[in-house]
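A single protein chain has been omitted from the complex, and every remaining protein chain is retained in its original position.
Order as written gives the chain letters A and B; numbering starts at 1 within each chain.
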Amino acid sequence: MKKIILLITLFLVACSSQEEPVSNFEVTFLIKCDTLLGNLDKIDEIKHSLIPDNGIIYENYALEAYEGESVFDILLRVTRDNKIHMEYVDTPIYNSAYIEGINNLYEFDAGNLSGWTYRVNDVFPNYGCSQYKVQAGDIVEWIYVYDKMLF
Amino acid sequence: MEVFNIENLTFKYPTKEKAALTDITLQIDKGEFILLCGQSGCGKTTLIKHLKPSLTPHGQTQGNIFYKSTNIKQVSTREDASEIGYVLQNPDNQIVTDKVWHELAFGLENLGIDKQQIRLRVAEMANFFGIQNWFYNDTASLSGGQKQLLNLASIIVMGVEVLILDEPTSQLDPISAVDFLETLKKINDELGITIILTEHRLEEVFKLVDKVIVMQDSKILFYDTPHNVCKNLIETQHPMANAMPTPARIAAALTHEELPFTIKSGRNLLYKLIGSTNILADNLIEKPIDTNFNILTLKDVFFRYTKDGNDILKGLSINVAQGEIYAILGGNGTGKSTLLNVIAKNLRPYRGKIKSSTKSIALLPQDPQVMFIKDTVSEELANNEISKLLNISHLLNFHPFDLSGGEQQKVALAKILLSNPDILLLDEPTKGLDCYFKAELAQILASLNKTIILVSHDIEFCAKYASRCGLYFDGQIISEGPPREFFSNNYFYTTSASRMCRHIISNAVTVKEVIETCQNQLK
Partner (left out) sequence: MIRCYFSDYHPIVLFIYFISVISFAIFLMHPVCLLISISAAISYLALLRIKKYMLAIFLIISIINPLFNHAGVTILFYLPTGNPFTLESLLYGIATSFMIITVIAWFCCYNKVVTSDKLLYLFGKLLPQLSLIISMVLRLIPLYKIRFNKIMHANPSDNAFKTAALVVSIMVTWSMETAIDTADSMKARGYGLPNRTTFSNYKLTTRDIVVSIGLVVMSGYLICSNKLAVTYIPIFNYTQSLPDFIIYTILCYTPIILSIMEELKWKYLISKI
């Protein structure tokens, strides 16, 4: 019995210690695969139905974000809240998550160099999405590219 | 017309000083059934291997052998394979393939016979030997007798004219052995195949063969009809006289008439001599075993190998007295060896009690080979004095596997005696031994002064040397007693002497006893 009480107390302490984020702000957040629209022949026919007509899987121009959130944190939150499929792996070398697939569109689905990448304010940061902290007004885009070398 | 004509054959193995064959001259006629016997090591096997060119050993040879009037050296490999058949001693080792039908076809395949022809010949043979019921079986699933029958059939199927067999029944139980020998007789009678057989079960063979060759020390001692050979051996008091058929031995001591080889003719002779009165020989009283000093007691022992398996031992009880030789007799593959392993504590019974006043129990397995680890006999025995006791001092420098079956048996026995056990368990100790070795083994066992439990098929051996016998059947000892009481109570499972004098002399079980009782009666 004592143990259970102890556990409950610990649990409550743990919950209460999770402080509310200090401040929040808005960002633009997009997940799109429009690069594939012109290259449908490169992707397996079964996956055609997964590509929206306009190439945009998710868009929100006023997404609430919190201080200290990374690009990955937002992606994880958004896909879960909107029941969008997403699979990732942790890559400890880069201390970041690596995105393998969103909406069942996976890396290599459209060729050896295809996969997901992100850019913020039209710039491709050359480090992991868990490392990039967003700031107010950022335009964060997840883009499916069929050739990572082109970007 | 003769099949083999051997002229002054002398042969010496490269490594041996003494000749293995000395000046052998003999003719073997077509269609004859010839028995070749003699003490092991007398050169029997060497001689018959000379009749099969592909198996002839290397060494110094003088003299000539003619096969159907051509020198045997000129006989082609094909003729050798297709005309001269050879069956070896061990049924297991000769089988080459995994299926019965394939084994039958093996020789014909080698000869390059076409498929249709093989089919016909194999079918014929399967019918002749009654193999059709197990034609598709795995060779591994056959009994020893079936295996040897298959070996025989797979040679006969090649259409051989001569059949040479090297102690083919030595590894078989008595019933399969008699079946096998009778099959040989049938082959000889119905197919006219010449048969040359070495054998130590002379009791059963003498009545089947046309001629007997007796070899001694690399020479031919006798070559005559079975009757004359038997008579000669008994008259000259040759050690092999003890291996002659029981009726002949009894008759030879009592009359000068023609020697009988079968129980039936032996009985007729006894009727003629002493009439049909049922005599109870009162001079044959056994000294009772003192069962108060039991060294080993098994009470209601049950054993099975697997949980779902059948019981092998079914409530077996047995008392063994200190210093006695207890012989367990019984059919083949019924669990006698299992019983010994239970007593030796290699296997645990799931119910019942085993009490023994000693922990020192040693088991001599059926195949002595399983005990040999070292390269020479002396290493095997750690140069112990024991070798003198067992009369194997002359074997110390040999590799255990180079010895004959009887010698291996003695070395294995010596090896387990090293631990000086109080109880000695012997599994078929006389298997494959000739009469000389049996007598020697009996002498050794008696001189050990140990408690001995042996399982055996060898009725004559047990009758002669055991202090008590037990009949094992269906997982139990169903009757037991001192040999005379035990065997004279049995109708079928008893010695030849006892069968011969049933209802004539009711309590004699050995040849000696019958002769003595008859002689007393005739006075």
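Here, a contact is a pair of C-beta atoms (placed from the backbone, for glycine too) under 8 Å apart; a residue touches a chain by one contact, two chains touch by 3 or more.
None of the values given here were measured: they were computed from a predicted structure.
Visitor: For the chain that was dropped from the view, give me its touching partners among the shown chains.
Guide: Visible chains that the missing one touches: A, B.
Visitor: Of B:81, B:125 or B:270, which one is in contact with the hidden chain?
Guide: B:81
Visitor: Given that one chain is not shown, which residue among B:191, B:371, B:396 or B:448 touches it?
Guide: Missing-chain contact among the listed residues: B:371.
Visitor: Using the definition of touch stated at the top, determine which of B:230, B:274, B:363 or B:453 touches the missing chain.
Guide: B:363
Visitor: With the missing chain put back, which residues of chain B would touch it? List them for me.
Guide: Interface residues of chain B facing the absent chain: 52, 54-55, 77-78, 80-82, 85-86, 88, 90, 92-99, 101-102, 105-115, 118-119, 122, 138-140, 151, 154-155, 158, 341, 346, 363, 365-367, 369-373, 401.
Visitor: Against the chain that's been left off, what residues of chain A make contact? List them.
Guide: Touch with the absent chain occurs at residues 46-47, 49-50, 76, 80, 83, 85-88, 101, 104, 106.
In this section, only the chains that are shown with their structure count from here on.
Visitor: Would you mind pulling out the distance in Å between where the CA atoms of chain A average out and where those of chain B do?
Guide: Distance between chain centres, rounded to whole Å: 88 Å.
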